[in-house]
Each structure stands twice: as structure tokens, then as C-alpha cells.
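Every protein chain except one is present and positioned as in the full complex.
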Amino acid sequence: MGDTRKLEVIVEYNLLVNEEKVSVEFDQKQESLKAQINEKFYDVSFQRVSDSRLHINVNGQSLNVYAGGDDTKTVIINGRSFEVSDADLMEQNKSRKKSMDKDPTEVTPPMPAVVISVDVKEGDKIEKGDAVIVVSAMKMENTLFAPFSGTVTKVNTKEGDKVMPGDILVDIEKSELDE
Amino acid sequence: MGDTRKLEVIVEYNLLVNEEKVSVEFDQKQESLKAQINEKFYDVSFQRVSDSRLHINVNGQSLNVYAGGDDTKTVIINGRSFEVSDADLMEQNKSRKKSMDKDPTEVTPPMPAVVISVDVKEGDKIEKGDAVIVVSAMKMENTLFAPFSGTVTKVNTKEGDKVMPGDILVDIEKSELDE
Amino acid sequence: MFKKILIANRGEIALRVINTCKEMGVKTVSVYSEADDKAVHVLNSDESYFLGAPEPSESYLNIDKIIEAAKKTGAEAIHPGYGFLAENSSFAERCYAEGIVFIGPPAKVIDSMGDKITSRKIMNESGVPVTPGLISAEADHNVMKSEAEKIGYPVLIKATAGGGGKGIRVVNSEDEMEQACTSASREAANAFGNGEIYLEKFFTKARHIEFQVLADKHGNCIHVLERECSIQRRHQKIIEETPSSVLTPELREEMGKAAVAAAKAAGYINAGTVEFLLDENNNFYFLEMNTRLQVEHPVTEMVTGIDLVKKQLEIAWGDKLSITQNDVWGRGHSIECRIYAEDPEKDFFPSPGKITYLDEPKGPGIRNDCGVYSGFEVPVDYDPILSKLVVHAETRESAIDKMIKALEEYVVIGVKTPIHFLIDVLNSNPFIKGEVYTNFVEKHFSEWKPTSTNVDIAALAFIIDGLTSNGKAKTTGTVDKQQTPWETLGNWR
Partner (left out) sequence: MFKKILIANRGEIALRVINTCKEMGVKTVSVYSEADDKAVHVLNSDESYFLGAPEPSESYLNIDKIIEAAKKTGAEAIHPGYGFLAENSSFAERCYAEGIVFIGPPAKVIDSMGDKITSRKIMNESGVPVTPGLISAEADHNVMKSEAEKIGYPVLIKATAGGGGKGIRVVNSEDEMEQACTSASREAANAFGNGEIYLEKFFTKARHIEFQVLADKHGNCIHVLERECSIQRRHQKIIEETPSSVLTPELREEMGKAAVAAAKAAGYINAGTVEFLLDENNNFYFLEMNTRLQVEHPVTEMVTGIDLVKKQLEIAWGDKLSITQNDVWGRGHSIECRIYAEDPEKDFFPSPGKITYLDEPKGPGIRNDCGVYSGFEVPVDYDPILSKLVVHAETRESAIDKMIKALEEYVVIGVKTPIHFLIDVLNSNPFIKGEVYTNFVEKHFSEWKPTSTNVDIAALAFIIDGLTSNGKAKTTGTVDKQQTPWETLGNWR
């Protein structure tokens, strides 16, 4: 079995599977491939069944896998869902996203939602953790809190507005104390 | 209601629905149209649900219709299937097909099939109606008969062959008598 | 029988009603909001009527518009489904005033049962045991606190109106009381238009067991067995089953009789549900009565062979119940899992979006009451239920196996679902042993994370999907055998 376990044309992928790093080395031959992940070897054959469905055979076991999405794909195997992306590709795009990732201090809804109540107005002084806005999605309420203490400089929304993740609903100027 | 029943921009289609001629005059406005077929008026609104599925509302009645195919489409409404084509378009293409349509005298299978037995050989004299070839599709036998009397000039198939509609399985030279 | 009815609801439950109507030869009228012009209920009814903007107040909660829709389309009756106007007595009243049959109980019954306080009183008087707690609504936090002191923490703050897990808070100690009352009251006001709340004992280890009842206009009332609905998250049921694994035939009979007594005491007509808490010592307490078709009604249909929607229509039409208590018996075991658009890793937070791919499980004994399809955009405006997956098998053990298989074959791409979580629950020892209490999720699954099996396979699938994606957009893709990794991979070395 030794020889069959040597990969000939090696392609390497660094993937993120549910935030876990997975490095895959593999060698493709038409509708099959041999791969190595960490210390494990995989003999895989595959065929596409439809746009979202693949039928694969991994070390003799037959599996239906479903994949959808663009850069980050949702992969579903036996009812279990994985978010998979190409870590190297993500690395390249990271700089763009940095500003957002770095500063988790905005008042923005975690999902598309409707504004139920705005509990602050321009000029209000607020403490970190104060309730600022209540949004509702699919009938479930979610309170957005002040990420730091400061003064409300602008309210960008009103009751009944539909809002999206990334929308900054309230601008807050940090108070000196907090820094 | 008089006014609403006047079509403004009239487009006319001559269709074949299950071999029945249907002339449609209509006037489209975005996602709705008004149509006249014979003496009947139709107020129709519609939206596409998926590649093969439309949801239409005809004179207030809501219907799911499914359509697939290219020139001749299969249209399915409430479990009932219709073959629909554009009669004018078909007319244009007719000349091409004429030779085939005009001469329904070939030994060809009605559907993709496998040859079970060849009951004639080159040089055989045969009578109109003689069994010439037996084909089988999905385990059902179908005997192909001689379309006229004559002499077998060539057998183009053998037992076990997969054959398609249009394949001429046996060439027959018409006998003088028959003409 | 009615010639035409209107369904004042949307999604899976509207489709459920349409299905039975089609079989009965009853024409259906759907109503819909702007967000729902391609929703399943619109696509499958005989007619549909546009209500307005997505906001419930402009559409599914708008009584005037719905009555107008019924009048314009000539619908003789209205089926309210569950949620929205199903337990709104003004709506039932209005239907009556307009000469339209409301497929449900009389308005005054909705009122008395919808108000948890009134219903607690009625049950008390007719000898049905109720949970310890207040018998009147209370706005004063201090009264709440002293009552809680009396019966002991933890307690539940509950909206007197509504249901569906909204307007409910568990309070573990005095200092949590004030915020809980405020937030429960506001949520209730938003959801039901009524912010009144009260307090009752919170049982940390109890089962939620409910009985389906059917009552006609001629004084006949029967129960149609129980449902075990203890597995809840955020006070909303997610797994239901029947029969309950702890009900002996004697206890079933006793509780069934109590359920019928409760329905009779309430003057109930049509299909309803009497909810009980069953404590560890097999004492049961009346919790509330739901005056409508229940989300989880399919499990009852699976084991009894009775079409509950058909019964609703027959009762509303004025028919006598065609079955007696003796005709009701269960066969086998049925389980329902609710498939929501939600993220089980993030406290089941809703996850609206477009369903880009959907593959429903199929096979003998599998039923999926589904309100969405591939390509449907799940609106942000309504409850996030996608479907109810239901199985029926000879035994509880087989039903669990069948449900796990069905969940494993259920594919939803585009929104998050709790499918993975549900598989783990069904596979868990406490569930298999039937040790299901209302604190089940908190106790056994509060720290739930997806298992990491098949991570390698997921990585391989990602790669293979990329390698073969040229084949996409054909109905069935085929792999281009000419391709080499060099041509197809964007990121090799």
C-alpha cells in the first residue's frame, strides 16, 4: 500500500472549516483524488449530481455532500453544516475587512431587523452597557447596548426602520474617562 | 367593462396545443396581459417561481403551470400535460422535416430500444405487414413490420444493438407491384 | 360543507389547511403581504388577495383588510391557523358580526381562555388543578416580589395574553424581577397588543404535557390523546411527541378526563388544546388552554389517523362529531421537530435569508409540513418557522431512528437551522431514555457546539465542489475530464 499513498502532483489548500484550520494536500486524477490531511490519507472518488449536490466516496464510504455559497461555502454532510473557506484567499481580503473586525464597538444589528424602540437621543450621555436601541427580527427582540461610555452625537434610525448588519444606528463620541 | 376588453398592442400567436390549432391575440403589460382566444377574453397576471414553474392568475383563478422544452414545450397544468408549439415557427421548419414526415415507410423504432431479433436478411422478399425486426424497450417487446412489399437490400442492425428513432434498421426496395 | 374559505395566515400552516380543503373540495382564498407574493400559501390556493405592507399590522393582523378580502372573494368562513389573529377574540367577534364563520371557538371562549388569569379562575372553580401563583394581573413589581417570596423562587413572569414563548421571563431572585417584568410586558405588548403580566410558580423539573380536544356545537366533547412537548428553547417547543413515555393508561385517562372537563367548563367548541404541567410525582396542573390548531397537531394525526383540520371544518359547519371517545386510540409513535431559520450556536437567534437550496427528507412514515422552497426568501417580518418534520413508526425507538435519518437527509442552504442540534438531542441519552423536562435544553445542551466529525470530509467537499463547478448550471453536472488541477484551482503551489 506504500506506493499508492504517495501523492504525485501535489496541490495544497489551507482551509478554514468552522474556524478550524485544515491543510489539505492532494493529487487529482479525473473523477478521483488522493489527499492527505494531517497524518490521514483519503482515497476519494466523486461525481456531481446537481448544482448543489455531490456524491463522493471516501475510503470506500459513500456520502452525499451539499455545497452552496461563493467564497465561504456552506457544506452539509449528514445533516451537519460546515462553513468552509480558503484561508489563503481570506488572508488576502483581510486588510479590507480589518477596520470592521478590529472595532467591535458600533451599535449595529446582528441580523436584518426592524427597529422597535430608540432609547437615546442626540446629546444624551450614556454609560457602557446602557440599552440604546431595541430591534426585532422574526418577532424576537434584541437589545443593542452601548459599547462604551460617551455622548450620543447622532441617531441614524427611527422606530419601524428596517436595518441591516453594518448599519451604524447610533453615533457615540467616547468620553475621555473611558479611554 | 367594454374598454378593458379592447386589446391595445396586439401580438398574435398561432399555436399548436396537442395538435389543436389555437390562435392567441394578446397585449402585455409588465407582469400581466390581456388575451383573446377565439371569443374568450382572459385577464392574466403572472410571475416566475423557478426555471420550470410559473404562477399565473387567469380571470381570478390562481394556477401553477410548469413548462419545459425548447421549440415544442411540455406544459403541465393540474397533472394534465400539453405539448405546445408555435405553429408559424413549425411551418418555417417544415420543409426540412418534410422528407421524413411524408414518407412514414421506414423501419425505425418508435423510441430508444434494443434489438431483440432480426427476422429478415439481405435479399429476402417480404410482404407489407411482415414482421421484420423485434425491438425491446424497458422489457416491453415491439415488433416492427414491413411498411410495403419489396426486397431487403440491407440490414443495418443486429441483435443487441441499441437503436434510436430515426435509425433506419432495414433498407427495403419497393417491389413494382406495390406502386 | 363550505364552498370557499379564507385562510388568515401564511406559510406552512396556511398550506396545511389548503391541503385538507383541496381534498374536501373546499375552495381556498389566501391573503398575503408584500413579502409573501411567492409564498407557498399564495402559490397553492385557488385565489389570493393582497393585503399590504409586510408589517403584520398592515397585513396578517389587519382585521379590516382580512374581512374585506373574505367579503370580496365570497369566502363563507375564515380559518385563522395559529398565531396572528388565531386567538384574537375581536376578530372572532367581527367575523360573527359580518356573517362569516370563524373556524374556532366563540369569541367569549377565546377571551376567557386567552386571558390566563380568567382561565385559571375557571379551572379552579371546576376542579381542574392549576399551578400555584397569582390569580390576577399585576403591574406592581413589589406585589410580584412578595408573591414570589411566598411561593418561592424561581418564578415565571408571564403575559396574560398570547403564547408561543413570547412575553415570558424566568426570575430566579428578587433583583431580577424589575427588568424581567418590564421586558416581558413590552414584548407582550408588541406581540399581542396587551402588556399585562402575572406570576406563577416555575417548575424546574416538570413535563409539559397537553391534550388535544375536539368539541362540537351539540355538546359532544372528546380528547384525542396527549402530546409531550417538554423539549423547549426560549420557552418555545422544538420537539414534540406522542405518546408520552411516562403516561400510564390510568394517568392518561385521568388527565384526558381533566382535559375534557376543562374544555366543557370553558364552553369550548372546535379543536383546542389543554396544556398541563406534570411534576416529578405525577401531579398535573392546568397551565393554559390554546383555543386554536396547535403547531404540533401533526403528531396527533399520525398516531390517531384523524385529520384535525377536517374535523375543524366539520365542527364549524355544524356537523356532529363523527367519532366518540372510544373511537380514539393511538397506534405507534410520532415525533415532530420544528425546523426554524435560527442559529443553534447563537442561542437560537433567528437567521432570515434566501433559501438557495432545499432538499426535504422523504420515505415511508416521514411527513414534512413545509412552508418554504428552493429560491424562497424567508421574510424577516414573521416567525422563523420553515417546516415541521414529523415521523411515525411502530415504537418510540424506531421513531427516534427514523427522525435522525430524516434530519440527516434534510438539506437547507442559505439560512441557519437547528438540524445538527436536533440530531444531537435525539441521539442523547436523556432523550432516548425519555427523561425530558422543560429544562432539558438548558440542562443538557446549553453549551452545545457542533461536533467536529467529518471536518476533513467537509474540507474535501469544498475542494471537489470547486473542481467540478464547471459542471454547474446544467441540470446534472458532469465533470470535464480534460480539466487538470492547474486549470481549475485558483490557489495552488
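By letter and in written order, the chains are A, B and C; residue numbering begins at 1 in each of them.
Please note the rule applied: a contact is a pair of C-beta atoms (placed from the backbone, for glycine too) under 8 Å apart; a residue touches a chain by one contact, two chains touch by 3 or more.
These figures come from a predicted structure and were not determined experimentally.
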Chains still shown that are in contact with the chain withheld from the display: A, B, C
Of B:Gln47, B:Thr151 or B:Ser175, the one touching the omitted chain in the full complex: B:Gln47
Hidden partner chain, touching residue among C:Gly152, C:Gly305 or C:Gly318: C:Gly305
Missing-chain contacts mapped onto subunit C: 16, 19-20, 22-25, 38, 298, 301, 305-307, 310, 331-332, 354, 356, 360, 362-365, 367-370, 374-376, 392-394, 398, 401-402, 405, 473, 475-476
Those residues of subunit B which, in the complete complex, touch the missing chain: 9, 11-13, 15, 17-18, 20, 22, 24, 26, 28, 30-31, 33, 35, 37, 40, 42, 44, 46-54, 56, 58, 63, 65-69, 73-82, 84, 86, 88-89, 110-114, 116, 136-142, 160, 162
Residues in subunit A touching the chain absent from view: 47, 49-50, 55, 57, 60-62, 64
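The definition used in the following text is that only the chains that are shown with their structure count from here on.
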Label of the chain whose CA centroid is most distant from the centroid of subunit C: B
Rounded Å distance between subunit B and subunit C, as computed from the means of their C-alpha atoms: 49
Gap in Å, rounded to a whole number, between the CA centres of subunit C and subunit A: 30
Length of the line joining the C-alpha centres of subunit A and subunit B, rounded to whole Å: 51
